[in-house]
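Removed: one protein chain of the complex. Kept in place: all other protein chains.
Naming follows writing order (A, B and C), and every chain is counted from residue 1.
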Amino acid sequence: MFYREAGQFKTSYEADQSLFPIRQDRIGIAVLLLIAFVLIPLTANDFFLTSIMIPFLVFSLAAIGLNVLTGFAGQLSLGSGAFMGVGAYAAYKLTSIFPDVNVIFLVLVSGFFSAAIGAVFGLPSLRIKGLYLAVTTLAAQFFLEWCFIRIPWLYNYNASGAIEIPKRDMFGITVSGAEATPLARYFVVLAITVVIALLVANVLRGRIGRSWMMIRDMDIAAELMGIRPLQTKLLAFGVSSYICGVAGAMMVFFWLNAAEPSSYSITLSFQILFMVILGGLGSLGGSFMGAAFIWILPVFLKFIPGTLGIDIPAETVEHLTFMIVGALIIFFLIVEPHGFARLWQIGKQKLRVWPFPY
Amino acid sequence: MNAIMTSEEMPQVAAPTAEREDLLRVDNVSLSFGGVKAITDISFDIKKGEIRAIIGPNGAGKTSMLNVINGFYHPQVGTITWQGQVRRKMKPYEAASQGIARTFQNVALFRGMTTLDNIMSGRSLKMRKNFFWQMMWYGPAREEEIEHRKKVEEIIDFLEIQAIRKTPVGRLPYGLQKRVELGRALAMEPDLLLLDEPMAGMNLEEKADMSRFILDVNQEFGTTIALIEHDMGVVMDLSDRVVVLDYGKKIADGPPEEVQASQAVIDAYLGVSH
Amino acid sequence: MAGLAGAASSGGDTFPKILLHNAKVFGDRTAVREKDFGIWQSWTWTQVRDNIRDLSLGLKELGLQQGQKVAIVGANRPRLYWSMVAAQAIGAVPVPVYADSVAEEMAYVLGHAEVAFAVVEDQEQVDKLLSMDSEVPTLKDIIYDETRGLRDYDHTHLHDFAAVQALGRKVLEKDPGTEKAWEDGFAPAKGSDIAVMLYTSGTTGRPKGVMLSFDNLIISARNANAFDHLDEHEEVLAYLPMAWIGDHVFSLAQAFTAGYCVNCPESLDTIDVDRLEIAPTYFFAPPRVFESMLTSIMVRMEDAGKTKRRMFDYFMGVARRSGEKILNGESVSLKDRLLYRLGEFFVYGPLKNRMGLTRMKVGYTAGEAIGPEIFRFYRALGLNLKQLYGQTEASVYITLQPDGEIYGDTVGKPAPSVELKIAENGEVLYRSPGVFVGYYKNDEATRSTKTEEGWVHTGDAGFIAENGHLKIIDRAKDVGKLNDGSLFAPKYIENKLKFFPNIKEAVAFGDGRDRVGVFINIDLTAVGSWAERNNVNYASYQELAAHPQVYAMIQEHVDQVNRDLASEPMMAGAQIRRFLVLHKELDADDGELTRTQKVRRNFIAERYAPLIEALYDGSTSKHVRTEVTFEDGRVGAIEATVEIRDMPAHEASGLQEAAE
Partner (left out) sequence: MLYDIFIDPFVQMVTMPDFFLQVLWEGFVTGILYALIALGFVLIFKASGVFNFAQGIMVVFAGLTLVGLHEHGIPAYLALLLTIVVMGILAYGIERVVMRPLVNQPDIILLMATIGLTYFLVGFGEFVFGGEPKQMIAEQLGLPTGSTAFEMGERGLVILQHIDIAAALIAIIMVTALAIFFNKTRIGRALRAVADDHQAALSVGISLNQIWAIVWFAAGLVALATGIMWGARSDVSFALEIVAFKALPVLILGGFTSIPGAIIGGLIIGFGEKIGEIYWGGLVGGGIESWLAYIIALIFLLFRPQGLFGEKIIERV
């Protein structure tokens, strides 16, 4: 209905291969970016930024990271939480060792540590697949979690065992530490997420993205077409872990201010996995949708009783939230196992062929 | 060069093909899985530019033979000579980079991708721009992508599949999937193209189309083709030479008409006990 | 743009001259696009000029001389269009030929035209031409567009298109003065020179080569451009046969004179997508294209959900009520105007979008009468679809419907500079600047068609209605009389029948007989879809055609036609009294239709003589055996017992209700 594609033709491959070949999509994205970069900063309050937008973006990025591995390269991982942790601890150590270096730079560098460790744990993927591979990543999850607890050097021997983020400025604006304003944090998180998402989208539409999908769809055929399975999978593990690592670092630097090992537990891994599955395996847009659903819905649920004037203990609300989220997850899996991205695709297709059914 | 090929009981190779250079030689190859013999002491050659058919009853070891040629299985005995050099044990992707492409008996397309992307995937080996450029997209990566897109579009044009260019392959009818798979193999610009039952499950018209494409590939690009096929009519029409396997052994080798007349072959197809 | 008046006077009187002019004036504007290799490859006017020049010089090198004929065979491709102008630049005459015509037909045309060169699309056409060695002795060289499969052919008289152009470029490089010489070469050419020869498929006899001069084409084209305010901003889709005058005028003559862009689709399978992508602003299609688009809309809507269908039906109702009025600029109530806006958003806009007609400024349909329902459907959507009446011999335009004066049953007013008159026997005659020079090597036919004063017999019977619009009833020679003296216009009846989507073809008989009898061909798509919805099982066309429910449905349609006829004083006497549904589809391969899908009445009458006999001997069924040619060329036969039904006649007056 809204997709009036008549008259949109491509006279070059550049145009044909652009990320959003349909004009209406380009407009849609522009509007979204405008909202994110202009409207929200102008209108949103601190609560909205801190409790909804910043975590949403952080999780979106983490979900993109996992989606690269699971959705595009087809390798199941249950360890994304720990890889986020690696990023967080690496960034923390880096800021301690190089206090004068730009914190955003360090956050971006911290991802490389996560990438390296991710690649190591990806090594077994050459021989094992599916659920078996999940064991490898679970090993990573529990082993790394253990490291966060047992290696005091990682948290600078703090008595609390937690990492606390120091105040860091950039261009005279405080961007990390307790004093940083939500708006400053929001812009940093938004910028990093958008840029990484764009770079990932670029990788995915080129040779490397294709090689991942080849491995995912039919690994034997991929190999017979000249794809080296180990290299390709390790690259996926590396890239995925890098993104998760950056997301993990952002999580503590620009959102939580402090983190304990339990912040990066298996629960987080599952949360990210849910975002990816519900959002849609193999879809970047889906990662955002999944993150929105898994993060924003519970926040939203918490406020329902209050706004309705019903007095329910916070604990009960939390329990109910768990139940509702669990039930909704099952519900959406039944309705559309391919996630919100597929729902969106179907909806879009309907709009494109409207009023016809096909 | 090798005594095996000149043993008397084998039909002799027709002169024009025989004069051509060997692209691939298989010498005394045997392959077994945990004691079960799939291939026993097979030798044959594939000459540059020819269409070579491998035929035989079910379970004759034809697909195993292809798997040996492209490095998926490693024979316990025997040597494989590729373009004049004895080949060491290698991985399938190395075979690919040496110029061996193939299609599969049961279509093995990348189901989550479009026709275009599937054929683009055949260009993987020829694309070199590194991760950094890929990430940037604009610039070298895009240039490379477009350069290869052009090649792929030529293949799409060649195979007359323009209308399904952007259709996910999972939605295509079987005959078209087979065609896309051929396109994907062609995109590798192989020296040797292995086709595992390219016409299985096709109707007459589709078979005729596919035969034409195979012949065109052979003539237009000079690609050497080795194919497994059950439809004897197709084999006789297409191939320059035929090798016949039965129970993992070679029972005949030569031009189609000779092979067709061979008593051993007739027996094998009629199921005379050994 | 201001271009209109200017273009009419400037630009030159031959296509090569206009080409030079356009390259100068429009320079970097896109002149041609072709969907090839996945994208719309584009050429600007300058590039087109260079391409044509190189080819032209190359052809000259190969020995093409003034006055020689060049056959053009293939689907709509920029290179083939260029070949025509390249030939014209040397003074040679292009002869576009229907690419899908059988070898025998093509051989006749090429032999008759004595072509010396041929520019063809691909291997298939090359093979075809090579096989005509003996029938076309004059043919010397063949130039092909697509190299595939031709590598190993003997290339002494066979040339790759690009190679010919390279040859031209080489000449150009050697002597830079060649370009000037080339331009000087066609400078003296006059508008009265022969520009092109088009062979009419003709319902009877051998095809005739219609010679059209540059003046014919260029003046007609300029008039048409001015009439519909077309300029260089238009986009058209070139998808109809190049050998057909319509395509020649739309995609070449008008494109050159207006300077607009011609888009060639990727292949026949992708036309719908290609049209959607390009969204032509000026669109021409014979009625069958509009019919099949409408059928596919209806079939798809049948599969839509209930709510959607109800919404569709509702808004289509609104459109039928007020759409055409709004389009014609008549007054409509505010409520309807608002509803129409809403409908535009929910239904009409998306529909036009899916059909790729969103940007259509003007659309024409011609060639045959279009069903009033179909015609109104498109107009109600807000599409400025119009009818025209034309002929190859007239360089298309005889009458056109002016904006705002659209009547479904008439074909419009005389086109600019066209004079019209009706002969005693009802035949329509015209005189215009587009009137052809003559039939090639057939003076006799020329004389019998074109009078000394330049009037041309259209062969169609018709009359000019009170509003000044021409109304065509039938072929003049087909119009006959029943034994009781009532006027019998078979085509008129047939068209009325064909307006029902379920009826694909109809052949009416009655001249010199007591009453009217009709053969009917059902439309497999429409009736098949109906059968699916109503759980009617059938294994073949034949079985479906003979199904009692299908018969009942067709009977209703026939009755409706009779009622219509009864309300028209001139036609009331010739109502359909008996009909049968044919057991096979009429097919061009069997010679029952022409290549342009027109019914060959006499041939059918001969072929199905037993059935005609049965129509008039009162029997209720008849067993027949018919020979058919299958797609692969094999010949077989089908047998069937065909049922024949009687129909009552309605009272010849406006009192239709009383007849019930």
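Just so it is clear, a residue touches a chain if its C-beta (ideal position, glycine included) is under 8 Å from a C-beta of that chain, and two chains touch if they have at least 3 such contacts.
What you see is a predicted model, and the numbers here were worked out from it, not measured in a lab.
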item	value
Hidden-chain contact residue, picked from the options A:Phe112, A:Phe270 or A:Trp344	A:Phe270
Touching the absent chain when the full complex is considered, from A:Val38, A:Ala178 or A:Ala327	A:Ala327
Where the missing chain touches chain A, by residue	76, 124, 127-128, 130-132, 134-136, 138-139, 142-143, 145-146, 149-151, 220, 224, 266, 270, 273-274, 277, 281, 315-316, 318-330, 333-334, 337
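Keep this in mind: only the chains that are shown with their structure count from here on.
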item	value
Topology of the chain contact graph, where touching chains are joined (line, ring, star, complete, other)	complete
Core chain by centroid distance, with centroids computed from Cα atoms only	C
Euclidean distance of C-alpha centroids - chain B vs chain C, Å	47
For chain C, residues contacting two or more additional chains	38
Chain B: positions in contact with at least two other chains	149-150
Chain A partner contacts - residues on chain B that touch it in the complex	70, 72, 91-93, 95-97, 101-102, 104, 108-113, 117, 120-125, 127, 129, 131, 134-137, 141-142, 144-146, 149-150, 184, 188
Residues of chain C defined as touching chain A within the complex	33, 38-42, 276-279, 297, 300-301, 303-305, 308, 311-312, 345-347, 349-359
Chain B contact footprint on chain C (complex, rising order)	36-38, 148-149, 151-152, 266-267, 269-270, 273
